[in-house]
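Heads up, one of the protein chains got dropped from this complex, but the rest are sitting where they should.
Take a look at subunit A:
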C-alpha cells in the first residue's frame, strides 16, 4: 500500500516511455482533449476571480462611477466589526465542525469495516442518505425539529411539565447549526474513509492478530495510519465547506428570528451586501478575502500534514 498523499501530481506510470517518437507525435492531442475544460476553467474560474479582485480595488460612487480606490475596501473590511465577528464565528465553526464530522466519520467507518452484518450494511446506507438531501431541505427539517412551537422536544418537555429550551435562540443556534452540518456531511466523509479501509489487504490484520494485537490496537496503529491520506482529503473538504458556510444559516434565519443576522458568516455578509445593498465592490473584497483565506488554509494544512504523517 503506497501512502502518497492525495491531491498531488500522480507520477507518469511508465517513465521510460517519456520522449518516444510515438509520444511526441500525439502529444499535441492532449491540448485538443483538454481544450473544452480549459475554456470553461478560464471563463468561469480565472475570469471571475480576476474580476472579483479588480472590483475589490474599485469603489462605485454615484458621481464618478467606478473609481480606483486601491486597498480601501480591504482596509474597510478588516476594520468592519461585522465582517470580523463573522470570520471569528466561522473559525469557531471550523474548530468544532471538522473534528466532530471527521471523528464520527472515522469511528463509524472503523465499526462498519469491522462489523459485517445485514444491520451494519443498512446503517451504512442510512448514515450516507443525508448526503443525497439538499442542504436547504436538511436545514428546513432540522429547523422544524428544533422549533420551539412544533418540535418534538416541546412534547417531550410537556410530559415533565417543563419549559423546552429554545434551540433556535441566540445562545443555542451555534449548536443547532453544528448538529445540522454533522448530520448532513458525516456520511459522505464516512463513505470515503470506509472505501479506503476496504482496500486494505486483510492479511495485515491476520499478522497483527497473531502478534496479539487487540481490535482497538489494530484500528489505531494499522488502519488509521493507512487511511491517513483519505483523512487529510476529508478534512480539507470539511474545512473548505465550513469556511464558506452559507446555506444553513441563510435558511434558518427567518425561523431563528434574531439569532442569525445578515453578517452571521462572511459569505452571508457578502451575499447580503451584494444583493440587498448593491455594494458589489465591497462584497467582492469580502468574497475575495474569504476565498484567499480558504485557499491558503487548505494549502497550509496539506503541507503541514504531509510532513507530520511522513508522507512524501
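Please note the rule applied: contacts are C-beta pairs under 8 Å (C-beta built on N, C-alpha and C of every residue); 3 or more make two chains touch, one makes a residue touch a chain; residues count from 1.
Operating definition for what follows: contacts and distances are computed from a predicted model.
The chain not displayed here is annotated in its UniProt record as "Carbohydrate ABC transporter permease", chosen from "Cytochrome bd-I ubiquinol oxidase subunit 1 apoprotein", "Carbohydrate ABC transporter permease", "(2Fe-2S)-binding protein" or "NADH dehydrogenase". Of the candidate positions A:57, A:77 or A:191, contact with the hidden chain is made by A:191.
Touching the missing chain, out of A:74, A:157, A:174 or A:205, is residue A:205.
One chain is missing from the display, and on subunit A it is touched by residues 1-2, 4, 6-14, 17-18, 22-23, 26-34, 36-38, 40-41, 44-45, 47-49, 51-52, 55, 108, 111-112, 114-117, 119-120, 122-123, 125-138, 140-142, 144-145, 149-152, 154-155, 183, 187-188, 191-192, 195-196, 198-199, 201-202, 205-206, 209, 229-230, 232-234, 236, 240, 243-244, 246-247, 250-251, 254-255, 267, 270-271, 274-275, 280, 283-284, 287-288, 290-291, 294-295, 298-299.
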